[in-house]
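With one protein chain removed, the remaining protein chains of the complex are shown where they sit.
Every chain is named by a letter (A and B) in the order it is written, and numbering of its residues begins at 1.
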Amino acid sequence: MSDVLTATRVRKEFGGLLAVNDVDFTIPTGKIVSLIGPNGAGKTTFFNLLTGVYTPTAGRIDFDGHQVAGEPPHVITKLGVGRTFQNIRLFPQMTAKENVLVGMHARMNAGILGSIFGIPRVRREEREADKRARELLAYAGLRGRDHHLARNLPYGDQRRLEVARALATKPKLLLLDEPTAGMNPQETVTFMEFVSTLRDEQSLTILMIEHDMRVVMGISERVTVLDYGEKIAEGTPQEIQKDERVIEAYLGRGAGT
Amino acid sequence: MSAPRRGPSNERLERFARQWGLVLAVVALGFLYPTYVGWLKGLPLVGDYFPTVGSMVIMTVFTMMAVGLNIVVGYAGLLDLGYVAFYAAGAYTAAWLASQQFEQVTFHFGSVGVAPTLSGIHLSIWLVLLIAGLFTTIVGILIGLPTLRLRGDYLAIVTLGFGEIIPQFVRNGDNVGGFDLTHGTFGISPIDSPGFGSGLSSLGLPDNYRQSFEAERLFFYTALALLLVTVICSVRLRDSRLGRAWIAIREDETAAAAMGIPLMRTKTWAYALGAFFGGVAGAFYASFKSGAFPADFYFNISVFLLCMVILGGMGSVWGVVIGGMLLGYLNAEGLATIGSKLSSSTGIDFEPSKYQFGIYGLIIVVMMLFRPTGLVSERRRKLELEEGVHDEPLYASQRE
Partner (left out) sequence: MAARTEPDPGPAGLAARLPSPSSALGLLLVALVLAWLAVNFVKSPSNWTEVFLIGLTNGAVYGLVALGYTLVYGILQLINFAHGDLFALSGLVAFTILNSVLDIGSNPSTLVLIGGIVATLLITMTFFAGANALIELVAYRRLRNAPRLAPLITAVGVSFIIQNIGLAVYGVSFRSASDLVPHTNVFSIAGVSYQWNKLTVILVTVPILLLLTWFVTSTRQGKSMRATAQDREAAAMMGINVNRTISITFAVAGSLAAVAGLLFLLQFNMRYDTGFQLGLIAFTAAVLGGIGNLPGAVLGALVIGFIQAFNEGLSWHTPGSDWTQSIVFGILILILVFRPEGLLGERTAEGQ
């Protein structure tokens, strides 16, 4: 499949509010795609539709050959969609390592009796999970922070931890919701490099919601623009930059030249 | 803070001793209680405050239920206000399987202390404990099906409702389609006693608890053993994949689901496990008191257990054990003792045990306002243990 995810005429209504309006959207495998648009355009709602937090009112979402519209979040995660959240949602009272270990839940098998009795298979699984968690933390630049409580980590580290945790779910598609929000320019650059390396080294496809145009222009290979729940433009970063409708959406009518 | 260099086996032994030394000491002290309680009670001034062995049995049973409730409330964060339903289910299972209630049949298997011709179902109490646990687990899963999909505060009210309905059913269960299931308000009594039968008496195992000279002691040792099993299961689960899933759900359900945790299934496991231990505790208690009576099952008990969990520390197993024993003591003996001492010394008629639920309510409010993590907080304990275990030196360890 050349497209890891295909959304067809996806629509989401909340009572009288039309949040996502018949959007067609594909994500080519192995690419970094950005989803942009003014605030309230429906980007996070769309993410939530892709990850199963919301069920579409109409439309179809196919991921990796599976129909996923309406499936609960844990099923979609198990199929290979990992995500981070716009307002960081780590497990605050758990350590960094524990957060990552939770991410591995769907890839582990230990059951209730096995855990109580500590059978060799379960113990081995725990040891390996522990090792992998530490590796993921180191990979995300959090070496040595294993036992720090997530809520005590500095902001930038929390964002990285969220990515590490999402990676723990062994995703094929990684959804990042405003990953550089609140970062200073230096942190943003480092993060951009991290995302690029991620895509290359882990063979991932990445979809980002972003407001920071440096990130969008810098590493995206394709950009899709939403406004009022509709797709108004799609193309390379350079094409989008010059698109009149996009400029109008961000700056308002009569502002562009 | 790095450990001094020593040989690997010494280090491991030291780690083991540090972690488990205190625990083993406490457990040993607990098992030996019947031997030194006489000496304790003889002490001047404080002697009267030490609980009898009989009271200790009651305290241990309630603590076991509190540890079970802790799995539901403390780990998974599900506010269960109807735990008494599990207690009742376990007690009545024992009543059905170890008494003359079903006098229509005569079926014996491993029972002790009853003539083989006695009507009713009489299974070995050890078997009954297991069956009670499993039956209550099924009840828990059934209750959980409609309930666990609800959000936290509604879940609480609905579990409360079930906690009311089941005792009501028990009170009115003497005519279920013409069949006497629960013998109504009279309850079912007597219930058979635990024991190992005459076959194993050569090993020193008592053949019939109630007929033994040291009946209370035997019940106490068994209760303590059951509590220990509950605690061990609880601790092992907390550090397992399932335990992490529970805590993740407690902290942030949406994120937990996004990480691949199936919410309904995982919550049901917590509920089912809590039910299991509640059922076993209920069955054991019914055998101890030789009866299952509707008057023993009422909503306040659910809150009593909740108070133990909150006092001890939600999610902290040892905290809940401490909270459980403390409140169990107040309930079984402590408040009455304090009351009579105050009455005799001041001349005013104090009856703190009459207002015990007000006291538990006050404890809940005070703890929630000033120390919601409980007497022994979960995180601190974990960090303490891991500091001793972890190989690499930590940076400045982050404490609450």
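Quick notes on this structure:
In this section, a contact is a pair of C-beta atoms (placed from the backbone, for glycine too) under 8 Å apart; a residue touches a chain by one contact, two chains touch by 3 or more.
Just so you know, these numbers come straight off a predicted model, no measurement behind them.
Among B:L224, B:L263, B:I301 or B:V320, only B:L263 touches the chain that is left out of the view. When the omitted chain is restored, the residue from A:K31, A:R151, A:K170 or A:H211 that touches it is A:R151. In the full complex, chain B contacts the hidden chain through residues 77, 79, 81, 146-154, 156-158, 160-161, 164-165, 168, 172, 253-254, 257, 263-264, 299-300, 303, 306-307, 310, 354-355, 357-365, 368-369, 372.
In this section, only the chains that are shown with their structure count from here on.
If each chain is reduced to the centroid of its CA atoms, chain A and chain B end up 43 Å from each other. Those residues of chain B that touch chain A in the shared complex are 232-233, 236-237, 240-245, 247-248, 251-252, 254-263, 269, 273, 378-379, 383, 386, 390, 392, 394-395, 397-398.
Chain contact summary for the complex, chain A toward chain B: residues 51-53, 72-75, 77-78, 83, 85, 89-94, 98, 101-103, 105-108, 110-112, 115-116, 118, 122, 125-126, 129, 144-145, 147-149, 152, 165, 168-169.
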